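Shown here: the complex without one of its protein chains, the others still in place.
Going in written order, the chains are labelled A and B, and every chain counts its residues from 1.
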């Protein structure tokens, strides 16, 4: 497909800051109208990618095109059509809600009234606070105002760098509902988050770690990509002793705490035996002998977080020296 | 254009909502000027004066009486010789000595003009210059009021006051305070505040958003500069007014030229501010950089506090890069000596060169991307 078929087209991007390789050979293609997620912890290279797409940084190698324009030669054209929300708070704290909005509208040579329709749903809960200084808003309201400011010129492509970090769960959920509505209007959205549970709300996601793309796929496909059967284990009492017992179990491949349960995968030999049911019986017997009461064991559809940890575990352990 | 005006309005919001900025902007000039002002007026009340009268004629006596009846001066000694004058200064007994040469009264009566010598202790420069200027005006008034009016077409009778300063014999460094304060305030307000406000955009993350917008650098820079340009100029006028009416600074040259030179200097300061802002990513950094690169050199190396002539040659060389040095010379030249552009062109040219150089530097280090 020609590059212009994509709202965002990144090819073999690399960028380093001195000795730190922030982004390493990243290639991604996002068709118009997609809600695409960059998922990864701090230091995965999300912000660097956003800055390259927003024409703020030039890559050391590779090419990046946004809305059909190359970020190197088409900087001005891209800046006309992109809405960008940087990772940190990016409003004027000493200006009121209304003043911020007016200013950003003027910056893009438009007015709030001309594009009010696009931001109405997001702005309405803020409207009662229009004369309050932006610095005095709650985290969730700040994010909404920042989104309004990024949307006020009807961008074709919306770049949102960790919009939900540090925001409470209620505001996060509302924010994702808003993104769904914007997607329905045909805006291409690239959004990053360190929260794995938010990945499921994207159409496709890229899992990033230390500047590299681990995998790009739909959330469903990522869940299906988990290579071995996964179990959820629970017992009465605290999770910690159960985790310790499971770690000591010889057939254990991986075990991670997940809410009130432990997610467990078994070594291939045990997995093969699992089809006959003997592996499960063996495990239950082991846990009973270890003193765990009311042990429940069930098969499980892996979450994106499971897949992410699986992919992390497959890499040479750089961040996780004591991972098992 | 509308975007630009909104940008300027936004800057005014920032300024008027930030206590720190307001303090630097409006508090500092007033504090500095009143501080120096008080120091001056206190010193000048009933300053100790010695009289050395070689004339002993009627005019000399009447001039003395006038001087001593004013609030500014109080008689300390009648002296008999120059040697005694020197001794009195050394002991710190007197601030001013008035010397009437022999034949003073005779010359005034018959030639229509005469000289009186005013000797001041210039180790306290500001006091010395004020005393000399008060005494000078009293002596002049005497000639104008007490002697018969001139025949038409001839110069009237007048007394020339010749000032001599002990310890710092040239009048060069006189009145440094008002020009120095103006140079400093303009620099701080223009350069420091501009650089801090740009650094603040970087700190709040709004710089990223501004960059990723169709707005170009030039309107951005102008939008930052214009408010401070206006405010600086307003400040300059206030300081000037305080200097002339409050502290008795003379204004002998062209006010128009002075204002034009002030605009030029403000421009240099703003270019410096923009340049500093491109080098610092935090407000603190900009503040520190400003103090190190603007405040200290201006105070130390512009001739504001310390005479340039007495500095070692390397320091003098460095001082040639300090914009305030030229501006102070220009201010003194226009206000005190009544000089015009014909005499002040070297300083003006230096400021123009600095403006051009800094502007070039500022725009070259301004980027449309982050790195």
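Assume a residue touches a chain if its C-beta (ideal position, glycine included) is under 8 Å from a C-beta of that chain, and two chains touch if they have at least 3 such contacts.
FYI, contacts and distances are computed from a predicted model.
Peer 1: According to its UniProt entry, is the unseen chain "ABC transporter ATP-binding protein", "NADH-quinone oxidoreductase subunit E", "Cytochrome d ubiquinol oxidase subunit II" or "Fe-S cluster assembly ATPase SufC"?
Peer 2: "ABC transporter ATP-binding protein"
Peer 1: Give the labels of the shown chains that the missing chain contacts, considering the complete complex.
Peer 2: The chain that is not shown is in contact with A.
Peer 1: Which listed residue, A:127, A:257 or A:288, touches the chain dropped from view?
Peer 2: Answer from the full complex: A:257 touches the omitted chain.
Peer 1: Of the residues listed, A:74, A:93 or A:166, which one is in contact with the missing chain?
Peer 2: A:166
Peer 1: Spell out the interface residues on chain A facing the chain that's missing from view.
Peer 2: Listed in rising order, the touching residues are 40-44, 136-141, 165-171, 173, 194-197, 209, 237-240, 243, 256-260, 305, 308-309, 312-313, 318-323.
Just so we're on the same page, only the chains that are shown with their structure count from here on.
Peer 1: Would you mind writing out the residues of chain B in touch with chain A in their complex?
Peer 2: Contact set of chain B toward chain A: 2-3, 6-7, 10, 13-14, 17-18, 204-206, 208-215, 368-371.
Peer 1: Mind pulling up the chain A residues that touch chain B in the complex?
Peer 2: Its residues touching chain B are 51, 54-58, 75-76, 79-80, 82, 84-95, 99, 102-104, 106-109, 149-150.
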